[in-house]
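With one protein chain held back, the other chains of the complex are shown just where they sit.
== subunit A ==
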Amino acid sequence: MIEGILVHALVCLEVVLVSHLLAMKMFTKYNHTDERYLISISFGLFWFLLGLSYLCIGLYLIIAAYHGTSQISSTLLYWGFSSLALITAPLAFFIIQILIGDKRVSLAASCSFMMVGLIFIFLLFRYGVDVADIGSWSVDFKMHTLLLLIFIYGSYIPAIAMIMALIPFVALKTISNLRKYKITMSLISLSLAYDFTLLGVMNIGDFERLLFDVMILIGALIAYLGYFPPDGIVEWLRGPDTLVEPVDFGKWDDDI
């Protein structure tokens, strides 16, 4: 038994717990007649797929910690990467639907990233992932360069560009602190998830990969706290000025 890998697996399973809890809450946050229903679903789907990926990787690490690597446990690694390859599709729908508001455009963008993900999965099973060695904290693997390039240029860079498109809204003076908090937290969480997923896929270091997954766990927690903040944060962000009746801006009011 390798304790370090079990610790790593535990971190992965915590990512699963937080991201799936967030996903379930996002799935049920709005009624299907609400304009934000599909946007909420797509955000939830993003975290669900990330959680699914970490579930497979976590189980893979548990098996590797006790029995070493095998063909059966490697299947879990393939499933994990497959799930990871598809996360940009719901993210594209989420961001483009917020910015443009046209379902056809959002779906088209989402489908194109789905195609990139499917190509990644096809090539993943074609070229395979070589499991090189079991370290103290992680399992070393080697992915084909083409797969890395597809992940970087077909998934990571477009996703970061889309996330950056939402940054200007954080600086708006006409929205409440609570809404700014929600937007900021979701952008930070998405950035953390993507950045450290990329570093994880690039297979840098041994202990470092545990740290990358800790950062993804922090990202998932930030996302959860962003959408479902504790009452203390809500009261602090609202401040005493909102005790005065606010200007009627309809949906501009915070809806948390």
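Rule of thumb we're sticking to: a contact is a pair of C-beta atoms (placed from the backbone, for glycine too) under 8 Å apart; a residue touches a chain by one contact, two chains touch by 3 or more; residues count from 1.
Going forward, contacts and distances are computed from a predicted model.
K.L.:
What is the missing chain called in its UniProt entry, if the choices are "Nucleic acid-binding protein", "ArnR1-like winged helix-turn-helix domain-containing protein", "ABC-type D-xylose/L-arabinose transporter" or "Thiolase family protein"?
P.N.:
Going by its UniProt entry, the chain not pictured is "ArnR1-like winged helix-turn-helix domain-containing protein".
K.L.:
So one chain is hidden, and I want to know which residue out of A:111, A:152, A:172 or A:234 touches that hidden chain in the complete assembly.
P.N.:
Answer from the full complex: A:172 touches the omitted chain.
K.L.:
Looking at A:7, A:21, A:99 or A:148, which makes contact with the chain not pictured?
P.N.:
Candidates A:7, A:21, A:99 or A:148; residue touching the omitted chain: A:99.
K.L.:
Give the residue, chosen from A:9, A:26 or A:237, that touches the chain omitted from the document.
P.N.:
Of the listed residues, the one touching the omitted chain is A:26.
K.L.:
In terms of residues, what is the contact footprint of the unshown chain on subunit A?
P.N.:
Contact residues on subunit A toward the absent chain are 26, 29-30, 35-36, 39-40, 43, 97-99, 101, 169, 172, 174-175, 179, 182-183, 227, 247, 249, 251-252.
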